[in-house]
Structures are given as structure tokens and as C-alpha cells.
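Below is a structure I'd like to ask you about.
Only one protein chain is missing; all other protein chains are in place.
For clarity, chains are labelled A and B in written order, and residue numbers in each chain start from 1.
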Amino acid sequence: MNLTLKIWRQQNPSDKGGLKTYEVADISEDMSFLEMLDSLNEQLNEIGEEPVAFDHDCREGICGSCALMINGQAHGPEVTTTCQLHMRSFSDGQTITIEPWRADAFPVVKDLVTDRSAFDRIIQAGGYISANTGSAPEANSVPAPREKATRAFNVATCIGCGACVAACPNGSASLFLGAKITHLGELPQGQPERDSRVASMVAQHDAEGFGGCTNIGECTAACPKEIPLDVISQLNKDLRTAIRHGH
Amino acid sequence: MATATVTKKPRSTRSTIALKLLMAVTGLVFIGYVLLHMYGNLKAFGGQESFDAYAEHLRTIGEPLLPYSGLLWVIRVVLLVSLVLHVYAAYTLWARAGKARTTKYAVTKRVNSTWSSKTMRWGGTALLLFIVFHILHFTLRVVTPGGDSDSPYERLVGSFQIWWVAAIYLLAMAALAMHLRHGTWSAAQTLGLTNTASARRNANLAGYLLAVVIAGGYSLIPVFVLAGVIS
Partner (left out) sequence: MAGSTLHDGSSPLNQASKQTSDDAHGYYVAGEPLVDPVAPTGPIADRWTTRRFENRLVNPSNRRKLSVIIVGTGLAGGAAAATLGEAGYNVKSFCYQDSPRRAHSIAAQGGINAAKNYKEDGDSVFRLFYDTVKGGDYRSRESNVYRLAEVSTNIIDQCVAQGVPFAREYGGLLDNRSFGGVQVSRTFYARGQTGQQLLLGAYQAMERQVAAGTVEQFTRHEMLELIVKDGVARGIIARDLVTGEIETHLADAVVLASGGYGNVFFLSTNAMGCNVTATWRAHRKGAYMANPCYTQIHPTCIPVSGEHQSKLTLMSESLRNDGRIWVPKNKEDCDKDPRDIAEEDRDYYLERIYPAFGNLVPRDIASRQAKNMCDEGRGVGPMVGDFRRGVYLDFSDAIDRMGEDTVREKYGNLFDMYERITGENPYQVPMRIYPAVHYVMGGLWVDYHLQSNIPGLFVTGEANFSDHGANRLGASALMQGLADGYFVLPNTIREYLADGPFERISEDDEAVVDARRSVEKRIDTFLSINGSRSADSYHRELGHIMWEYCGMERSEEGLRKAIDMIRELKKDFWTDLKVLGTADSLNQSLERAGRVADFIELGELMCIDALNRRESCGGHFRAESQTEEGEALRHDDEFAYVAAWEFGGEDGAPVLHKEDLIYTAIEMKQRSYK
């Protein structure tokens, strides 16, 4: 198939940037979206134009590197990561607009690459259970109810790609935040730090400049791992409890 | 990139979520109030005497423990404080959301937002303007399109007999329905009451139910006045 691509090009963080139009031909529908961009880049390299920079790594939907806004949807029209999106989801002759995640907390580094280190700092603020190496008790000494463990796992599948932020009209990272709060809060090991964790992580979230949640649900629709909206409810509940406990 | 610092000593009462909690709680105050208010309005179907007596009763309730209009003033203060907090939180979060994305997308496609969720801010602003108009109209009697009788019933009927006044109120009820639809669900979510799929479904249903009951209940009056049933 042949496609028209409108791609955001921006040389560096201070450059103004803009959309640039490219044509690609002979795209196979078995190609992944990123392989389609590979072929564009190969083409650009030949004609002496600098290839388009975009983040990607595992290309199997788990590392969370790839992050493209495709025709106004985070990771494009399917519920999956950009790397797992295939060209059979598009049609011949289509125009595809490709933009980076837009959030002031995720500044553009170059072209389609953004800086998502804000997520690391939210984790640093408390997204962990403090257990120094060697201090752990025998694993089966603390049973975890299966239902809670299953819920913990389901939300722990978050890959930190930032699609929730990209899709949120408020630029909020509540889904990311809620997923980690729920994961650790559902496990017996996560209880001692439960209040301080949510208080610190929410404060860091706000300090990074993410917006507040308006419970619209664009995040969960864009989430390639289908993290449900109830993690945000859990987050709110945990914060409310933390406030009651004096945090 | 070497790492930036992590904030120390968080104050959760100043967080975005605390603002949302404030909005949820004050929103619930409004829901309670509009239900009561609607109960009073529907007295209009009982005729002038019933309606005016109810209006007077509101002022004498609690006497002599409370002065004349005492309860009304308590309610007014609670409502005013709630309104200020609700609006303050809303505009603060709105501004924050604006700052969270200063460069807009060239193409956006919403896939999950309901119409009601998308209209919360402008719809809310419209409701705020309507509340001002409503107070000027029926409470302070500064704007008196339907005549300035001392009988609340006559003022009500006189106003709604004018098509554009009825239209303003009906439009406002449409806006209120939208606001309640998403607001109820959103409050439940913000209060952390929607942790299961069934709780989420119930919260959404409650939103629809309140929207239909409240906006519908209020709209009956202008509609029936226009239709000549109430006169």
C-alpha cells in the first residue's frame, strides 16, 4: 500500500518544530508500524535527509519505549503498543499523522522522542516496597489472598509507556500512578508504607506538572495493557485514607 | 540524564486529588440541595396556595429556635461556601490541565469520553452564569421578566409564560443533566467508591438516574406552564 505520512519533526527541545509530509510506497500489511517507519528512514537516509527519531526497543509490546500519537490516538487505532500495531489496520492511500506524546511533563527531545523521566521520579518518590536485599522472610511465610494477588498482577502489567498521559485531555498520569498504588497496596507486603507511598507519589505527580484526573476514561481506552479505571478510584481512596491518617 | 530531585514532605491536602475530593463533596451537597429544591418546585402542581405556603414555610421553619428565614440563611451559607470551593477547585484544575499540555496535538481523536464528560467545564461555567441569573431573577428580584408579584407562584408562572425565560431555564436544565451525569459518576470515582466493575456500573447508572430525575423534574414546571396546564 501507499501512504502519506505527516510526521512531527523537531531538531531539539528548543526548536519550534512542525509537521512534515512524506510519501511511502510498497508497504506490506504484515509490517509493523515501526517497520514501516524503518523503511521510511532507510529511504530518507538514501536521499540524504536525517532519519526520523523515535523511541522503540523490544518491539514485542512490553518495554514501553515506543510512544507515538497516530491520527490522534495514543499507539494508534488498536488497543496495543505502537510496535505491535500492524499496517493491516490502515488502508491504501490513507494519510497518517504521527506526533510525539504531548505533555509538558514529557518534553520533546527530538522529533517523536520525549523525555519520560518524570515517571521514574514518581517511582522514586515511593513506588516500591522497602525490603533490603537479604532481609526477606521465607516467601511462603506471608500468604497473599489469591484474588488480591491477581488484581495486583493485573495492574502491575503497566509498561510505563505514558499513553495514559498522552490520551488524557488533562495530561494527567493518574492511571500510571493508580496502577502502582493498587499493585503494591493489594499485597500484604505493601501495607506498612501504604499511606506514605500514596502521599509521596501523588505529590511527585503534581510536582512534575501532570494535570488532575476528571474521570473521563481516555487513559484506560488508550492503555495497551488495558489497566482498568478502578485503579484511579483505588488511588483516590488510598489518598483519602492517607489524609485521614494525617498525611 | 542525571536525575532531578524528588519532592520531600508531601502535603496531600494540597494535591490535585484533594481538590477533586473537594469538588466531589461539594457536588454531593448540591445534589442534595437540588433534590430538596425540586421537591419544593413540584408544589407548583398543587396550585398557588400550596406553593406560596411552602415558600413561607421555608422561612418559618425552626422558629422560634431559629429567627425568620434562619434555616434558609444556613442553607444559603452552606451553598455559597460549597459553590466557591467547587468553582475554585474546578478552575484551579482547569488551569492546571491547560499548563500540563501547552502544545496541542494537530489531530485528536477521543474514543472513550462521553459528551457529558467533555462539557463539564464549559457546561459548569454556563451553570454558574445561570445560577447568578436565577438568583437575580427569583431570589433578589433584580431581573423580573414575569412581573414582580409578592406571590412566588405568580412570579414563577408569569416568568415561564415568556418563551425565552422558559427556554433559558430548560437549557440550563439540559446543562444540569449533563453535569450531573458525569459529576455523579466522577464524584463516586473520586471518593474511591468504584473499585469493582459492578460499583462502576452503579455509579454510572446513578449518574443517569439523577440526571433524568432532577433535570426532568425541574423541567416539568416551565413545560407545563408553557403548555398552559399551570397558570
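The criterion applied here is as follows: a contact is a pair of C-beta atoms (placed from the backbone, for glycine too) under 8 Å apart; a residue touches a chain by one contact, two chains touch by 3 or more.
The model shown is predicted, which means the values in this text are computed figures rather than measured ones.
Undergrad: Who touches the missing chain here, A:39, A:94, A:196 or A:241?
TA: Here the residue in touch with the unshown chain is A:39.
Undergrad: Of the residues A:61, A:100, A:169 or A:217, I need the one that contacts the missing chain.
TA: A:61
Undergrad: Identify the residue among A:75, A:110 or A:237 that touches the chain left out of the display.
TA: A:110
Undergrad: In the complete complex, the non-displayed chain touches which residues of chain A?
TA: For chain A, the residues touching the absent chain are 11-12, 28-32, 34-35, 38-39, 41-42, 45-46, 48-51, 53, 55-65, 78, 80, 84, 86, 88, 109-110, 113, 115-117, 119-120, 123-125, 127-140, 142-146, 149-150, 152-153, 156-157, 159-160, 183-184, 187, 189-190.
FYI, only the chains that are shown with their structure count from here on.
Undergrad: Nearest whole angstrom, what separates the Cα centre of chain A from the Cα centre of chain B?
TA: Centre separation, chain A to chain B: 35 Å.
Undergrad: Under the stated contact criterion, what part of chain A meets chain B in this complex?
TA: Of all residues in chain A, those touching chain B are 6, 8, 19, 69, 71-73, 97, 99, 102-105, 115, 117, 120-121, 124-125, 169-172, 198-200, 202-207, 209-218, 220-222, 228-230, 232-240, 242-243, 247.
Undergrad: For chain B, which residues are in contact with chain A within the complex?
TA: Chain B reaches chain A through residues 1, 3-4, 6-7, 10-13, 15-21, 93, 96-97, 99-114, 117-118, 120, 182, 185-186, 188-197, 199-200.
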